[in-house]
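Here the complex is missing a single protein chain, while all its other protein chains stay put.
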Amino acid sequence: MTDDLHFAKPDYARQQRCGVPEVIYGAGKTAPQIVAIMRALNDAGQNAFATRVTPEQAAAVRAELSDAVYRAEARILTRDVNPLPPRTGKIAVLCAGTSDLPVAEEAAVTAERLGAAVERVYDVGVAGLHRLLSRVERFADARAIIVVAGMEGALPSVVGGLIDKPVIAVPTSVGYGASFNGLAALLGMLNTCAAGVTVVNIDNGFGAGVAAARINHGATAN
Amino acid sequence: MTDDLHFAKPDYARQQRCGVPEVIYGAGKTAPQIVAIMRALNDAGQNAFATRVTPEQAAAVRAELSDAVYRAEARILTRDVNPLPPRTGKIAVLCAGTSDLPVAEEAAVTAERLGAAVERVYDVGVAGLHRLLSRVERFADARAIIVVAGMEGALPSVVGGLIDKPVIAVPTSVGYGASFNGLAALLGMLNTCAAGVTVVNIDNGFGAGVAAARINHGATAN
Amino acid sequence: MTDDLHFAKPDYARQQRCGVPEVIYGAGKTAPQIVAIMRALNDAGQNAFATRVTPEQAAAVRAELSDAVYRAEARILTRDVNPLPPRTGKIAVLCAGTSDLPVAEEAAVTAERLGAAVERVYDVGVAGLHRLLSRVERFADARAIIVVAGMEGALPSVVGGLIDKPVIAVPTSVGYGASFNGLAALLGMLNTCAAGVTVVNIDNGFGAGVAAARINHGATAN
Amino acid sequence: MTDDLHFAKPDYARQQRCGVPEVIYGAGKTAPQIVAIMRALNDAGQNAFATRVTPEQAAAVRAELSDAVYRAEARILTRDVNPLPPRTGKIAVLCAGTSDLPVAEEAAVTAERLGAAVERVYDVGVAGLHRLLSRVERFADARAIIVVAGMEGALPSVVGGLIDKPVIAVPTSVGYGASFNGLAALLGMLNTCAAGVTVVNIDNGFGAGVAAARINHGATAN
Amino acid sequence: MTDDLHFAKPDYARQQRCGVPEVIYGAGKTAPQIVAIMRALNDAGQNAFATRVTPEQAAAVRAELSDAVYRAEARILTRDVNPLPPRTGKIAVLCAGTSDLPVAEEAAVTAERLGAAVERVYDVGVAGLHRLLSRVERFADARAIIVVAGMEGALPSVVGGLIDKPVIAVPTSVGYGASFNGLAALLGMLNTCAAGVTVVNIDNGFGAGVAAARINHGATAN
Amino acid sequence: MTDDLHFAKPDYARQQRCGVPEVIYGAGKTAPQIVAIMRALNDAGQNAFATRVTPEQAAAVRAELSDAVYRAEARILTRDVNPLPPRTGKIAVLCAGTSDLPVAEEAAVTAERLGAAVERVYDVGVAGLHRLLSRVERFADARAIIVVAGMEGALPSVVGGLIDKPVIAVPTSVGYGASFNGLAALLGMLNTCAAGVTVVNIDNGFGAGVAAARINHGATAN
Amino acid sequence: MTDDLHFAKPDYARQQRCGVPEVIYGAGKTAPQIVAIMRALNDAGQNAFATRVTPEQAAAVRAELSDAVYRAEARILTRDVNPLPPRTGKIAVLCAGTSDLPVAEEAAVTAERLGAAVERVYDVGVAGLHRLLSRVERFADARAIIVVAGMEGALPSVVGGLIDKPVIAVPTSVGYGASFNGLAALLGMLNTCAAGVTVVNIDNGFGAGVAAARINHGATAN
Partner (left out) sequence: MTDDLHFAKPDYARQQRCGVPEVIYGAGKTAPQIVAIMRALNDAGQNAFATRVTPEQAAAVRAELSDAVYRAEARILTRDVNPLPPRTGKIAVLCAGTSDLPVAEEAAVTAERLGAAVERVYDVGVAGLHRLLSRVERFADARAIIVVAGMEGALPSVVGGLIDKPVIAVPTSVGYGASFNGLAALLGMLNTCAAGVTVVNIDNGFGAGVAAARINHGATAN
């Protein structure tokens, strides 16, 4: 069990302390770096879980670690040495448009790996309300609802006003011009008129997935 | 007819050229200045129309010009020497919350003075969708729809997706913290996923009223 | 039961739909407006709950409604006609400095009114870590942890790394200069390196309290 | 008729509801994705209309769908299975400089497809006023005037002061330095001293075209 | 001659070095401070010149220094012990609206005190172009043209395209909402499409007056 | 003489009106577009002058127009059919660091083409004041001084305090991090404590050159 | 010794741990709150030190604690029960303009209380370089140099290039318009071209004083 990879000190105890294992943020890392950290985690008896992995990075890692599994739509690469926890408790993941899909999938896969059953309700943006309203019963009973949206980021406000569950809003960088790479959606979500909505960083599907999983764990424990 | 009040050159020909008479922006003006411009306009045979007039300003002006009329909820003070145009064509004014009311009324009264019949649909924010959805028929047949909202400014997106009329969105400075005095609502409206929505400056009910009236005139003329 | 107060349409069904009764945002409202809405809610058989009420507003309202109760440190004014829900499930509220206290209290009182038992852990900012570390056991078993901080907003990152519960971060406008009225704290919290942290608007203790209560309800229900 | 393409749920009823058919935003989509959505729309008996399509994307799509038509200057790709509506009512499209042309053409082609006759008046920036003033009669009788400008975005103010028709201002990202990718033009247009001007997002020629078409439809209907 | 007033070190040699005498920035200074610096300058044989002086400050200073002269419209207070330079060479000062007048006057009076003959052309904003175009000959032969404008700040672009003289643009904080206290006008002016336009800080009429005077001196000297 | 190149309407009369010939902004234009405009200008008997031309663009244009002249350090490409004006009157161009050189050269070559004699004083940043102070006599007698600087943009303040001539400050995008692509330098220059300094857009060497040439012309004319 | 004042938990051990005693940030505190904390600190045998105290606050506190000492120019109120440390080692405090004086004094008095001998060099802004250059020997031998400046914030760059000591730059909110309450000065200082300069928050004289004192202690200890 290697405590220090020179460029990284894996925090092997994080799972016990925080309920989330050490996660590899793939953006900007080289394939050999990802391989090394995955191996170190696996050698320590932990599952390896990398986010923001491009298809090119994934292919290069899998050339070394052929049993690593890549979920392209979620940009997630994993290599597990232990069984994942069973999926109990329902988390819903909604997204406004098809461009928001990678962030939504990152959230969904994260929540699944942390033991939630995930209901996906995609492409239900506010400019076509009927799509959302006809699907309310699919998410109304979830323990937490992750709502992913770019552009004006209005979907969480509408969802937060429809149901009484915790809503985690994820602004995405989808948009152009005065979206300022997701700033418009972020500000919209922070200023929501619907109480009970909280927000994570732009494009942070992983963070939303972890937050939802923590809520799910709490509900299971009680 | 005075062309030059030292501190202002009233543009008496504006009505003919632009379809809108010279309007007095009351904010920051002294009561004597408002009195003087109103008198000059009236002496030139034009109606006088002042926006952003506080109750205190209005009282001071009316001490001099007792026939001036103050609409407190719209913060508008007028003194007319000609009949207003008849109201033809329907413009709808929607607002999200009760705090948006002064801006909505400024838009509504402006449109009325410029010859539109105005349907007011207030307090229909997106966190309680049923209030909006149950009133769609009241605005679906308007020639233009002014939608006033603060905080996350999501209402125009929902309205623009429900009907096929021109939507003029007015962000308001209602909100706190990361609303940054209306910036969040403004950005939200500019990034709307609903096509056919255009936007005016923060709190600019007057500008929205004029734009709607111009649309209304065009429809009447054809 | 009045559906329309001219300046407001109380949403009497919100409690059933969203788990939160209609709440009065006191900032910028006149005392007579607050009195009218409180009376309308009470007449409809609902408790009345107003936030951001100044001592001056509270005194003026209580001159009319002598049985209204003011919690000065939380800036909350209430007038209840029904018993509040029993307090079950533990929510912790932490704050970094004494200036963050009003926002923390707004969150705490909101959560209590919505049925949570609240543990307050105040003045535990990161520049004196021992104060926080010696109190971990007081909040480690909460169902959700609200962390209120201004200036650099670092406390939620530290808390999120210590425990495995949902953390709701509330940036406050406490600070000066480059705090830009809470923007620095807001950005810090959104960029937290600790997964499982979600964020609400600057100074939005009420929103954090509702979000925590929704989590608490979910855990109680399961 | 496919309701769900996995990555997109075409909204086939949008035309009826909003007067605008479902439109494909080409930026960031792969050619196969564009091909699939176009085919789905065409199979459902609807015309297909894609914006922000690069020449490379267009060539790749046309290798599959040889009857798709590409308007390079507007970056628009279409594949129609129904006749377009006849062009009635006049919409004018003005632009300030030659670099604004792609956005202006996007607006113009959009308006044409939605049934407007379009008068183009290009390269009439405010630093050479004679070019604009000598062409006023070409746009003074339009039902709506789309004004496209980058840099300081001053053209809509001048146009709005010359005529009495609705003006839709489109800021472009043309400029450098303190233009901040179109922010300067956007702010300039929002702060216009000419009433009757409304604004869309930076580079949003499509949105302006739809808004103008909605105005045009209203005038035709009356 | 006092070199050090404890709170200020008057730079008596500035006039010789920079062509501009030491100037007192009145904003935020107490009347006694202004009195003391004026006396020190006068005792050193220099004229005293204070900007941004409110009527209240002026009255308080003049209670002590009854021969100080206040120009209320320019917010300038002076007490001269030497004759001012004769006015040679023409500087034009234009402004867009009546609210820009105090800044325009600050520029004009500054330029006059530094030896320029000033032509004032006020209230010639771009939304009523005829007012500007009919007055071109009044400023076309000036050595430098100061153009003061708030809101979208478009006037300098139009002026810079009409004539071939140096244009100094002064953005003002006039406006509301997305004017962000003059930022919109400032950005507009910096992004002008008219070459030959330079810009000073928001509301900085004094700086524009000095820059114009420097240009004027250079032309006189050659 | 072609008035309309489809993508551009050359303004052949600009030189007479504004003292500056029509200039081609090269950034983002294709080589064929530059070739066409240059030919049109030359055919109309005017010199052709293009800014922001990369070496690659220049080579491609020169493959067509072998007599076009490229000044790589200024990124300027010209093709003249008339003699340039003689150089009279002195303009100084200062820059703070070597990275500011392209912008400084753009300013210098522009001023030279418009008839000024240019004195270059480069690499005299404020962190090594002796380099500037030992060269004051080289620029103290110029009719205008262009000061180019990135990073904190402090050089114009120092220069403006040393001499009594008009100073035109050019912020550059040189820097990193909190320079925000030249914003820091721009704000610094706008807030200069030295009166007589005016500012142009970030990296706008051309605009500074034109403004200086206008000042120079005025001094020559008098 | 009171550990908990309900609204504050004084950190009595801070001095030992951090070298700085607990300091009271006076802004926004009531006089009774300041009195209570001062008494608690004094009762615990510690000196009491409050910053950002207005004359009105100071008078109210001194009505209770007549032996509290107020330094108006530094806005600092103290009540000491122990002798202050002897002043050893030299710290220089420079400021650019007279308006920067309160921040400079806050830094100077803070450093003195923490055991430094302070040399004040005030009103030496870069627009009059001779004032700075003639005083270099007064600060060249200091252990650290605090440089306070508003507006463009250029002074630290010049100082950092003249000497080889640590420079702590303090931007102030002095300025107007595009100074954006000190943002311009802050960005200028962060982008300094002089290495060895570090920066604190806008108007944070106290923080600069503490940082300088820590450097001074280190030099004394070695």
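Quick notes on this one:
Residue numbering begins at 1 within each chain, and the chains themselves are lettered A, B, C, D, E, F and G in the order written.
Just so we're on the same page, a contact is a pair of C-beta atoms (placed from the backbone, for glycine too) under 8 Å apart; a residue touches a chain by one contact, two chains touch by 3 or more.
As the structure is a computational prediction, the values presented were derived from the model and not from experiment.
Put simply, the missing chain touches A, C, F, G once the whole complex is considered. Only one residue in the set G:24, G:93, G:162 or G:185 touches the chain that does not appear here, and it is G:162. The missing chain, though absent from the display, is touched by one residue of A:21, A:89, A:182 or A:196; that residue is A:182.
Checked against the hidden chain, the listed residues C:30, C:82, C:134 or C:191 yield one contact partner: C:191.
Interface residues of chain C facing the missing partner chain: 96-97, 125-129, 133, 151-154, 157-158, 160-162, 175, 177-180, 183-185, 187-194.
Residue positions on chain G in contact with the hidden chain: 17-20, 23, 89, 143-144, 160-166, 168, 186, 190-191, 194-202, 206-208, 210-211, 213-215, 217-222, in rising order.
For chain A, the residues touching the chain absent from view are 7-9, 11, 14, 25, 27-28, 171, 173, 181-183, 186, 201-204.
Following the convention adopted for this analysis, only the chains that are shown with their structure count from here on.
Across the two candidate interfaces, E-F and B-E, the one carrying more C-beta contacts is E-F. Taking each chain's centre as the average of its CA atoms, chain F and chain G sit 43 Å apart. One finds 35 Å separating the Cα centroids of chain C and chain G. Within chain G, the positions touching two or more other chains are listed as 128, 177-179, 183.
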